[in-house]
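Excluded from the complex is one protein chain; the other protein chains are retained at their positions.
Chain lettering (A, B and C) follows the sequence in which the chains are written, and residue indices restart at 1 in each chain.
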Amino acid sequence: AQSLTVGFSQIGSESGWRAAETTVTKQEAEKRGVTLKFADAQQKQENQIKAIRGFIAQGVDAILIAPVVATGWDAVLKEAKEENIPVILLDREIESPKDLYLTAVTSDQVFEGKVAGEWLAKDVGSKDCKVVELQGTTGSSPAINRKKGFEEGIKAASNIKIVRSQTGDFTRTKGKEVMESFIKAEGGGKDICAVYAHNDDMAVGAIQAIKEAGLKPGTDIKIVSIDAVPDIFQAMAKGEANATVELTPNMAGPAFDALEAYLKDKKEPPKWIQTESKLYTAADDPMKVYEAKKGLGY
Amino acid sequence: MTWFTRRLRRLAPQLVALAIILGIISLIAPGFLTVSVQNGRLYGSLIDILVRAAPVALLTVGMTLVIATRGIDLSIGAVIAICGAVAATLISDGYSLPVVIAVSLGVGIACGLWNGVLVAVLDIQPIIATLILMVAGRGIAQLITEGVILTFNDDTFAALGSGSLAGIPIPIYLWVGTALVIGLLMRRTALGFLIEATGINRRAASLAGVRARFLLFSAYAISGLCAAIAGMIVTADIRGADANNAGLWLELDAILAVVVGGTSLNGGRFSITASLIGALIIQSINTGILVSGFPPEFNLIIKAGIIIVVLTLQSPAIMTLFGFIKASRRSEKLNHGTKEATR
Amino acid sequence: MIHARNLPFVTTLAIFVIAYGLCVLQFPNMLSTRVIGNLLTDNAFLGIAAVGMTFVILSGGIDLSVGSVIAFTSVFVAVMVGSFGVHPLTAFLAALVISTLFGCLMGAMIRYLMIPPFVVTLAGMFLARGAAYLVSTQSVPITHEFIDTMLGFYIRFPGGGRLTLLAMVMLIVFVVGIIVASRTRFGANVYAIGGNIQSAELMGVPVGATTIRIYALSGFLSGLAGIVYTLYTSSGYSLATVGVELDAIAAVVIGGTLLTGGVGLVAGTFIGILLQGLIQTYIVFDGTLSSWWTKIVIGILLFVFIVLQRTIIWYSDRRLAVRQLKEV
Partner (left out) sequence: MSASHALLEARGIGKSFFGISALEDVDFTLERGEIHALLGENGAGKSTLIKILTGVYRRDRGTIYLEGSEVSPDDVAAAQALGIGTVYQEVNLLENLTVAENLFLGRQPRRFGMIDRRSMRDRSKALLARYGLDIDVDALLSSYSVAIRQIIAIARAVDLSGKVLVLDEPTASLDANEVKGLFTVLRQLREDGVGIVIITHFLDQVYEIADRVTVLRNGRLVGSRAISELPRLDLISMMLGRELQHITRDHQAEPETIDDRGAPSIQFQNYGKKGSVAPFDLDIRPGEVVGIAGLLGSGRSETAFLLFGIDRADSGTATIDGKDVSIASPEAAIANRFGFCPEERKTDGIVGDLSVADNIVLALQARRGWMRPISSAQKRELADSFIKSLDIRPADRERPIKFLSGGNQQKAILARWLVTEPRLLILDEPTRGIDIGAHAEILKMIERLCSEGMSLVVISSELEELTAVAHRVIVLSDRRHVAELSGRQLTTDGIIRAIAGTGETEAA
């Protein structure tokens, strides 16, 4: 079979995880001898739509999209369908009729939050615990879902309360700045028992803030976050972080498998291929994981 | 009128605004004004403001000069990213601190000179000339870090961001020091005066023998230099270069600070001190929002609200109303460029 | 002889044609009606906003609130239609009224408080974005048969390209904009104010009213752009269209309008839009650029266009000047 041409519309490179996803996708494509047309949308939906239209105009064999937002894809997906170009969604689901895309390879963002919440509930046991939350970019779907999930996770435990919640825009700088002000606002941070960050970058920032305030992250204040980027494992190894929920950057692998199967013998994949959301704690030999991951261009 | 009272008169609106804002925040968030010493380091929200203000304050110094020349520099946010990336790369490649700092500053100045060429030589309108580097700059920064957050573990360099000297955080030294040096450079030499002349009427100034090009170059170069220092602080602060987010949209805050400081975007008379107070106002708002504990959805609208109030209160119109009851609004309007607030 | 005033426009047009030609040489597909159709549809909202921006810049001002106003409008409409089941047309109308009033307000502050446009509209940018968050932080999908019919309406070109309703709206806005700028007293006043506000006032131009109208117009068009964007993505999202104002400004300036005001053509902005669209299309077709090279290449192309434009204008300006002096 002559090699496939696949268009990949990536959101951008706003975080380490995103960069890793891009690298992995390119590697996976190479492995399979797929020529990948990559388009970076600089965090703008309109750019993604333009890119997809561009792919259609070039007549690619299939399109991968990492949608920046859940809504607003119907029109362009219809066009793709009319040209019967299969479309696969990566790492985010969208609110469109299911017949408009082949399948979605995503984690369950709500579930990620839930895992984090449940871990914390188990970890603190019965004693009271004030949690401060570092949200992702206001309005972004991971921010919304991971907040929702975490709240579900701690619903059972009435002793755990979210006392403060601000956005850290998924960045270290803001994560650190916000954490600093949380510490000031919560009596020097003594009464904060845990930090829940919507991604590891913010957690890393928070850890530094806590250290500079003269407290011990990981013991005085527990750190639980999501993504499992290499740097958090270094922190974990130092005992400065407690838990992280993995969001695998390898969405493309399963996607390409499904695609090839589909193109070879019209085998409809399931509408949702869920990647696992594995919980890592200090128990899982952080340094090893770190070594394994740091090659992936995080 | 003595020099001092004139200065005070000039800075009054900004100082008052700052005081009021701090007051309001301390009402919402008790203990906001308390400053203590923890493990040999000044500690408290006010200190946070001074530290967190470092990047925007530094940018403001450069931006003030650029705006005084009737220009504007949108690229400094990106320059922060570039210089941060450069610094981080060099550090993780194990170069010595002086080398790292020197190179980063050099890169910043180079970026400024690039803008200077576009504006002064090719005569491209500043906003679009600097837009080019604003767009491309982040790309260049990511090219340097290869798209990842380039982390390093070098405590001496990290000290630039989070260290402290004699109990005072180092970033404060850096921005206050830079501001002092550049401020003196402007006012103890004739640079400031000549920049103002160029900004107000470039043709007339050059006909009087003022070397407008050189002045434009130096203004943009200084702007780049300040951005470089800010870039190192930001990078050192998080012990990593985040090419995508470092200094993102910071140029807007800087412009806002300059204007809140009462320097007109039409160029001419400028006051670095006033701009710095403007920067502190902006940062106080940001920090205040964080400690006040409102849900994040409100951040922007609160910020916008306060800024609008401040600007309105010190707008030429209102100033005239207070300052010169006699002055005729029409003559004001006619001489549109005039900046009562700055005199 | 080309009139000195139209020179930048002609220059830009020439540059666009050449650039497009080069692209086609490399990717023959880019000649397809589909690409052209996409160029118009995908940039419809940007184009509409850019028309408003053109008037603002012609008057020597600037409007940074555009992107946020678009976002606000889209969220507002989406919530009205999606959550409250208001009929789209009503929602559109309400949105336009709000955005226009918003523009008026900024115009009034600029004129009567004498705060520079850059700052007023910067504050406006924060305000509108903040307001959008208040309406809804989540992205809100719209489904309404009326909207579907609107989206369903398009003219097919041979070769799969289509001229969508959105594209038509943009084209209409441009035509109207061109006429208003060149054939009405309002347009003339805009140029006058941009040329020199004192002189304009001494020549009896109603500066106050005109200023307010200008920003009202920009607000209105931002609102319209917001509606188009809502249709385009059939949803509303408060994080959408960040930094679109800069794209609009770039388009206006590339189109040969001076940011100092008083000089430029609405038609030029149209070319500016197409040029930017072309750059993006080219990058997508190329498909090998990494995230960062994308940014760098966009920057480089911007630079090349602007420098090319400046040199051509500078050169022919000199030729014109010399000719005039000779004529004396």
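By our rule, a residue touches a chain if its C-beta (ideal position, glycine included) is under 8 Å from a C-beta of that chain, and two chains touch if they have at least 3 such contacts.
Owing to the predicted nature of the structure, the values given are computational and were not obtained by experimental measurement.
The chain not shown here makes contact, within the complete complex, with B, C.
Of the candidate positions C:49, C:70, C:123 or C:192, contact with the unshown chain belongs to C:192. Within the whole complex, the absent chain has one touching residue among B:18, B:150 or B:197, and that is B:197. Of C:63, C:201, C:245 or C:286, it is C:201 that touches the chain left out of the display. Contact between chain C and the absent chain runs through residues 3-5, 179, 182-185, 188-189, 191-192, 194-196, 198-206, 262-263, 320-322, 324-326, 328. Residues of chain B that touch the chain left out of the display are 188-191, 193-194, 196-197, 200-201, 203-211, 268-269, 324, 326-331, 334-335, 337-339, 343.
Here, only the chains that are shown with their structure count from here on.
In terms of the distance between Cα centroids, chain C is separated most widely from A. Computed centre separation for the pair chain A/chain B is 34 angstrom, with centres defined by C-alpha atoms. Chain B and chain C have CA centres that are 29 Å apart. Counting only residues that touch two or more partner chains, chain A has 12-13, 19, 22, 138. Looking at chain C, residues 133, 137, 290-292, 294-295 sit in touch with two or more other chains.
Across the complex, chain C meets chain A through its residues 27, 29-30, 32, 34-35, 38, 41-42, 45-46, 133, 137-141, 151, 160, 229, 232-235, 237-242, 277, 280-281, 283-285, 287-292, 294-295. Of all residues in chain B, only 72, 74, 122-125, 127-129, 131-143, 147, 243, 252, 255-256, 259, 264-266, 297-305, 307-308, 311-312, 315-318, 332-336 touch chain C in the complex they form. Listed in rising order, the residues of chain C touching chain B in the complex are 62, 109, 112-116, 118-120, 122-124, 126-127, 129-131, 133-134, 137, 197-198, 201, 246, 249-250, 253, 258-260, 290-300, 302-303, 306-307, 310, 314.
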